[in-house]
Structures are given as C-alpha cells and as structure tokens.
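Supplied in structure tokens, the structure appears directly below.
Apart from one protein chain that is not included, each protein chain of the complex appears where it belongs.
What follows is subunit A.
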Amino acid sequence: MAHTPFRVDVLTPTGELFGGEVEQVSTRTVAGEIGILAGHAPLLGRLEPAELKLHVSDGDVKRYVQIGGYVQVAQEGNVLLLVDEAFPVEEYSVEDAKQRQEKAATRLAACDEGTEAHRLALAAKQRADALVRLADRL
C-alpha cells in the first residue's frame, strides 16, 4: 500500500545521510517507537539508539542504526532528523557495541556520584546498553 510521500532529511555532523521523499519513517524516541507518515503532527523529540527505517517505497527500505539525536516534524510536514552518529545496518557489530559498553562502564566507574560527569557517563552507558540490546532486534 502506497502512502503519500513527504520530504525527509537526515543530517549528521559529517554530512547528509539521506535527503529525499519517503513514505514512512520509523525510529525511536525517548517516549518509544514512533512511525511517521505524511501529515504527522508537529513534533520535536530526542532519539534513542535504535534502528532507523526510511520507507522510500514498498520494496525499498533504507535501514540505518542511529546512536542519538533529534527528530523534528515541521509545521509544513517536512521531517528533519539530526543524528550525531548513524551508519547502515550492515555495519552494525555486536563486538563494537560491547566494546563501547565496556568503555562506558569504565568511565562511569571513574566518576563520583552526583556530579555532572557522572550524569553524562551514565547517559553514555545507557546508550551503549541500548546499542547492545539492539543486536536481537535487527
């Protein structure tokens, strides 16, 4: 079933990952899984580590892994995703994710509780955990 296409731009700090018309975007924000179709209500949300799917057409789905970032649905219906880090789904590896998790855990252990450094390290650890969990869902 074809949906009305709408404009989506996916930007990363090192370049544009995707720019064009799609029928649906599925991703995950802090509030949970979200699917965006044409005419979605305006939205501004924080992204969590998850799979990012861009349904260009029925047979053509672009799949990426996002680490974090923001999604914005503008009043005009254009969708903008700012992702701090993203890569094609094929490049995902559990080993890399586990390595990141370990690094985050060491960093967290080195911080005193109650400090900003601790809060940031904890967030990084949670992101790394989510990334490892993603292995079962891809």
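The rule is short, and it goes like this: a contact is a pair of C-beta atoms (placed from the backbone, for glycine too) under 8 Å apart; a residue touches a chain by one contact, two chains touch by 3 or more; residues count from 1.
Just so we're on the same page, contacts and distances are computed from a predicted model.
Engineer: Can you tell which of "Dinitrogenase iron-molybdenum cofactor biosynthesis protein", "ABC transporter permease", "ATP synthase gamma chain" or "Membrane protein" UniProt lists for the chain that's not drawn?
Structural biologist: The chain we cannot see is recorded in UniProt as "ATP synthase gamma chain".
Engineer: With the full complex in mind, choose from A:Leu11, A:Val89 or A:Ala130 the residue touching the hidden chain.
Structural biologist: A:Leu11
Engineer: If the hidden chain were put back, which residues of subunit A would touch it?
Structural biologist: These residues of subunit A touch the chain that is not shown: 11-16, 29-31, 41-46, 70, 72, 75, 80, 82, 84-85, 111, 115-117, 119-121, 124.
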